[in-house]
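Notes for the one structure printed next.
A single protein chain has been removed from this complex, and every other one stays in its place.
Presenting chain A:
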């Protein structure tokens, strides 16, 4: 069905994004493409439907889908191909839904048969209600899971024979990830779809694919039946990838820090609401010096709101936050610089928190100057020292954020938090947009810094692997309430609350 021959795509500087790639996919076959970001996975996926991102250029080779040369086909043929033959599901499917169109319109604009019955059939096939009130809704009125399904149903409306999935599980919490994979598996089996499954999630690839292609720097480094590649990898790179993949059972045996130091951060009776809805309901927790406490919960349980209250960005309705026994002012504006600098947030994606026009070394030095009143020279020296501490070469100091990789940017964010002289680090899903290998190294760095500097770390995540590797104690949050608390071994080994159990079950499925 798909045949790629010697495809070479280069960027503006002439570097190869895909280097003479050859690959074929038969009707109904399910092929996984794994590799880190920058490996050319998305470029490959887009090339299959005849799309090339601006700045990239096809140098040679061809892509044939159902007998058609898609890189040279007419726009009308390409459109037909994308609707009827090979559909493309982009990263973060909910964002692909046009917010101004009702559910019904999202389906009918892509389907040949626009009758009510056909729309209902398309919706029910992915487990969505096909009734009229539902079809009249707008995307923002659906839950996250429904949005995922709707994005899928939209593509199925054209009745394609194959589907390209670009990182369908990235950023999803355990239960949601499971729902999406179940749905995809059902759909592929039911319709006999050919799948091209682009991912860096090896467990998902193991479950969904028959054949696996390992891509690195635009080159296929390994290729074979999924079982064989995962059980007996031949390329060293594949072995590295597999070693970095999280395994809950092994990680549970690692040593943990006992909560013995002074209490660094104490949250008591915190209640916060947004738009009249209570998001945090009487939450209390304690974080000790040198300890790593994980805050676990599904998306939307109030984890990020808690972080916002602790940093002072959001003023809670009631309750208090104290640092080494000293109460912190509830609002950021009232907080003196000294209180601000000691609690630092490392965001999910630091691209947004780094000034795109300021070299990263300057960004770090600036914090040292303002928060710790260093002279410009001292601050510059401190920035270089911190870059070294987080494992980045000094030369990177003059680079702009966009010239760094995602993992490097997260290291810069950590260095910047340290530049402020932080006692408490709040890490909000800091690895969720990183590849397994990079994520593992960032987490290892965080662990080392915590031990060396006796930092208190609050890890906010929905990813059990992060917790298993990184945390000493776990607090489980569900609908704004603390529902379970204990050591990592207790909570992950013998989950008590239904929410925890769902999360742990979904996580265990990956192992």
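Basically, contacts are C-beta pairs under 8 Å (C-beta built on N, C-alpha and C of every residue); 3 or more make two chains touch, one makes a residue touch a chain; residues count from 1.
Note that in this section contacts and distances are computed from a predicted model.
The UniProt record for the undisplayed chain lists the protein name "Peptide/nickel transport system permease protein", from the options "Phosphotransferase family protein", "Urea ABC transporter membrane protein", "von Willebrand factor type A domain-containing protein" or "Peptide/nickel transport system permease protein". For the chain missing from the display, the contacting residue among A:38, A:61, A:90 or A:486 is A:90, taking the whole complex into account. When the missing chain is restored to the complex, the residue among A:4, A:31, A:81 or A:270 that touches it is A:81. Between the chain not shown and the residues A:98, A:143, A:318 or A:398, the one that touches is A:98.
Within the complete assembly, residues 46, 49, 51, 75, 78-84, 87-88, 90, 92, 95-101, 109-110, 138, 140-141, 151, 154-155, 158, 275 of chain A touch the chain that is not shown.
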